[in-house]
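Let me begin by handing over the structure; questions about it come next.
One protein chain is absent from this view; the other protein chains keep their places.
Letters A, B and C name the chains as they come in the text, with residue numbers starting at 1 for each one.
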Amino acid sequence: MYRKKHVEFPENTPQSFHAVGEPVTRVGIEGNVTGGLKLTEDYAFNGLTHLTMVRSPHHHAKIVSMDLSGAEATPGFIRALTAKDVPNNIITPMQLIGIGPKDERIIAQDVVRYKGEGLAAIIAETPEAAAEAASKVKVEYEELPAVFDVEEALKDDAPIITLHGKNYFPYEDHHCRRIRFGDVEQGFAEADVIVEQRYDTGPVEHVPMEVTGTICEPTADGRFNVYTNTQGLFFILALSSYVCDIPPHKLRFLGGVTGGGFGGKVDGVTEYLAILGAHLTGRPVKYFYSRQEEMQISSTRAGWRFYIKDGVKNDGRIVARKLVGYANCGAYNRLVNYGVTKGAAHVPGPYTIPNVYADMHCVYTNRQPASAMRGFGVTMMDFAIESQMDIIAEKIGVDPWRLRLINAYKDGDMKAHRKEAEGTALIEVIQETAAAIGYDLPEDLKALKSYA
Amino acid sequence: MLAYETPGDVADALKLMGGAGAVVIAGGTTNFGDIAEEPHKYSVVVDITKLGLRKIARDGGVISIGAAATMADLLGDPDLATLHGAARAVGGPALRNAATVGGNIIYGGDLVAALLALGADVVVSRADGASTGPLSAFYDGDAAQPHLVTEVRIDTNKKGKFGFYKLARRRDNARSVVAAGVAQDTSGRVQIGLVGVAPRPVVVEGPAGLMDAPQSAAELRGALDAALAQWEPPTDSHATAAYRRRMAPVAVARAVAG
Amino acid sequence: MAKHFGRGMAAISYPTGMNLGGDPTGALVYATSSGEFKVTLSSVDLGQGLRTVARQIAAETLGVPLETVNIQTGDTDTGPHCHGSFASRGTHRMGNAVIAAAKEARDVMLSIAADMLEVDAEDLETDGEGRIHVAGAPDKSVSVTDVCLNGHFGIGKTISGRGMYLKEFNTPDPETGAMDPDDGHAHACCVAEIEVDDETGIVDVKKFYSTYEVGRAINPALVDQQIIGGAWMGMSYALFETTSPYNPTPDHAPADFTEYLMPHAAEVPEMENIVIERPNPTGPYGVKGVGEMVSNAQSPAIANAIYDAIGVRITSLPITPEKILDALDAKA
Partner (left out) sequence: MTVKTIAVTVNNVERHVTVKADTTLLDVMRDELGLTGVRAGCRRGGCGSCSVMIDGALSFSCLTPAMRADGRTVETIEGVAASPSDLHPIQRAFIKHGSSQCGFCSSGMVMSAKALLDRTPKPTRDDVVEAISGNTCRCTGYASIVDAILEAADELSA
């Protein structure tokens, strides 16, 4: 157990609690360790059918033709769903709050944009029959040039891979999310030292131990019980209603206890097709990813690239930062545009920098789509920003602890996204960590506080 | 519909294996997951765990290990202490309770690095009969013809020194970057078995007396690079071919150092 | 061959919640006739322990014993709206909604108790152990169970409450990026001590020292579990994980647990963690979100420690042994 330490802050008033602040046992843990925990896949249904996708072997290709006859002839085959069966086959999750453009096909139509994109959903009596039927679907493709790198994708001669015609997510009238605070060029002019560095991070899988999946059961009164392990029940209910053109009051989402998510179960994917399948067959339909699909098809954390240019005074004060960032959202923008905005609010990190300029891009490529993940928009920036801090410290010969403490944001400071800082405690966590490792900070640094 | 057959002797097993769509399982650790997911790809599962091949027998210093013996079986046999490091390097406990010596040989697993170094012989049955030969030659053989590895033999009379090292990206239950077994017999001759340096396991001769006069990776590198020059190591999500090539002498030096 | 020791640090902040276009979560609280309180939500417990903190917050606000509060979540036919469990918003949004609902239910409960005791409701206190008594007069009391029984069978009155927390929609300014996306920041500083094997390029993380500022830990055990599990995941991002091992080329994408690399128990370093609290004025009982930030400081701390150990700066994640050897070669 961690060591709790009292540090003086204005908000630390004495209060007594009887339930808050106690290390009470986790609700449900007895079920976890005895096998009693019930997750989505643990519910049994009479007449359950199984859905498997026919997936593209190509990163980017035109679908010339698709022949389902081999699948239809497979024993146990019930029906296939193709693009024409999806009432609203183009969405973007953020459309719920009026953010577009819609760019994602639920089932590929005419073109596949990433390796593994689904072209047809096969519903069959057993998982084995679904797999066999899916293997018998014949698809003729015409391969198209693919692009995987964010900066390559933004070049004039790059293949355009989106339905809306741009390989970037449009932020209002801009090709990126912008931060403009102070005068960054003036800041660089005043700086004693300029530090520039590029950083790259690879895409990461969430790896929830419970794979993503949904079972949809039609009910006798014409509704649908949607058992699903999503992280946002109403969020996906609303999107499902749109995609499937079924009124929301006919959808009942059931979940709430999930075998890990880490952001990977925020996009609806399996819900739409399980609901549609149940709607069109009248049978309960199960659509769970295989582990291979969870790894290679489900959303990842986006890979990022950052170019950081900092202007620093010899005493260590950072006076200007220009950051150009690119998030690789893959073939479809699920929520990465939002992570990019979240990253834009984090460009100075936990430091006060008077002049900040950022262009943050959400870029489409022919990769498996990316989405939210634990630390969305921030984790990978922290790698870049905090590596940069040590590079700066060495370059100007200032102790890395001092560099961070003298630039640390404090209550009342203005952040680059023009929100006043409050409740800050960066200085104090640094001071406590220094003490923990036995690093005796100089008195002037020990005396710093986050609040006045 | 997929059939499941459990032949009682090797001849029956080979007959079943000759049929179209036959798939052999022993421990099942490598392929039963695939079979269960896509059974339509196969016609018959040939379960070879009832062929009486799980025995570990001793005969005048030669230990014969049945192909169906598991990694756990090896670890439970004190006479096979030489192989324990390599057997423990395979998977985790549940996997070692199922994974067989025969499967490890067929799929070129970490155990093979040790077996090759020790100059193990392997008994292979084909329709025209059984033959015994060096394990190293097995990988040059014709894999297309139905064959069954039934036994592997180690001659413990050639007493000497042995070391094993598995270099992997994490300590436990990881695919190897390079696994190396190094054995020196009483005459000082050194054989090095390697997994991860080529598309198949390989054995190369090492500097005489290496176990008595250990060399650093840097010292070993020139000779090993030359000996392995004909092979392209695999690239996968854990390591590139170049990294595997670079790690070969490191794994050997560490196997020697113990 | 040599092993090189290095130490590196990183300091971070992390926003609590991220305004997803107006960000509501609701909670309903009601009492049964036997004195049990049900909290109905549609928020998702992913393993972070959402039901546990909901129970604590409800019990605290209602002033009743923890074990008499049960959390129902995960049914959109009964639970009010929740946007979802993400963006370190769960405890903050849900907790505020539960407080509002529990306060309303508590007021009803106390008004019934006041009638039963023939006192003013403002003079009543709960003891957290199942009784309601007059402030300063512990003997003049009634049990929560009797109040609920009376509510049902005596006077026919529902003891219930509604709560909704909304972070209002805020659109970033397209020109400047001005925005109000969050509800405060949590903070952390991490030091990583590592060893680099200069022959294999393999990095062994020996120890993490971390300090977290979490607003208020509603449940210190759950916070501790987030910190320890999160540190493992942060180490994993730093040194192991990616779906694209040869980024930006998409080749060799891992398909399973054999191919997708993560550290295991043998790689887990020693950890020394400190928690400090600066209560968040917008948070339920001062909460800041900690579920995500716990994995953020490790990768830069490890990268900085590698530089300290061997003088090479790796600027791409994950920091594989091959990248380290290549950098050492380039430096030589």
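Simple rule for what comes next: a residue touches a chain if its C-beta (ideal position, glycine included) is under 8 Å from a C-beta of that chain, and two chains touch if they have at least 3 such contacts.
Bear in mind the structure is a predicted one, so any value in this text is a computation, not a measurement.
Participant: If I consider the whole complex, including the chain that's not displayed, which of C:Leu66, C:Ala121 or C:Ala221 touches that chain?
Facilitator: Touches the omitted chain: C:Ala221.
Participant: Among A:Asn32, A:Ser69, A:Thr219 or A:Asn314, exactly one should touch the missing chain; which is it?
Facilitator: Among A:Asn32, A:Ser69, A:Thr219 or A:Asn314, only A:Asn32 touches the chain that is not shown.
Participant: Taking the entire complex into account, which one of A:Thr258, A:Asn355 or A:Asn407 touches the absent chain?
Facilitator: Only one listed residue reaches the unshown chain, and that is A:Thr258.
Participant: For the chain that got dropped from the picture, name the residues of chain A it touches.
Facilitator: Residues 25-26, 28-39, 41-42, 44, 128, 207-211, 258-260, 262, 290-291 of chain A touch the chain that is not shown.
Participant: Name every residue on chain B in touch with the hidden partner chain.
Facilitator: 1-6, 25, 27-29, 32-33, 35-37, 39, 44-45, 47, 49, 72, 91-95, 97-98, 172-173
Participant: For chain C, which residues lie in contact with the unshown chain of the complex?
Facilitator: 46-49, 221-222, 224-225, 228-233, 256-258, 262, 264-266, 268, 271
In the analysis below, only the chains that are shown with their structure count from here on.
Participant: In angstrom, rounded to a whole number, how far apart do the mean CA points of chain A and chain B lie?
Facilitator: Each chain reduced to its C-alpha mean, chain A and chain B end up 42 Å apart.
Participant: Mind checking the centre-to-centre distance between chain A and chain C? Centres are C-alpha means, answer in whole Å.
Facilitator: Chain centroid spacing, chain A to chain C, equals 18 Å.
Participant: Just how far, in Å, is the C-alpha centre of chain C from the one of chain B?
Facilitator: That gives a centre separation of 47 Å.
Participant: Please output the residue numbers of chain B that touch at least 2 other chains, ranges allowed.
Facilitator: In chain B, nothing touches at least two other chains.
Participant: Where in chain C do residues touch two or more other chains at once?
Facilitator: Counting only residues that touch two or more other chains, chain C contributes 245, 253-254, 259-260, 262.
Participant: What part of chain C is in contact with chain B in the complex they form?
Facilitator: Residue list for chain C touching chain B: 1, 199-200, 202, 240, 245-246, 252-254, 258-267, 321-322, 325.
Participant: Would you pull the chain A residues touching chain B in the complex into a rising list?
Facilitator: Result: residues 127-128, 131-132, 135, 290 of chain A touch chain B.
Participant: Mind pulling up the chain B residues that touch chain A in the complex?
Facilitator: 37-41
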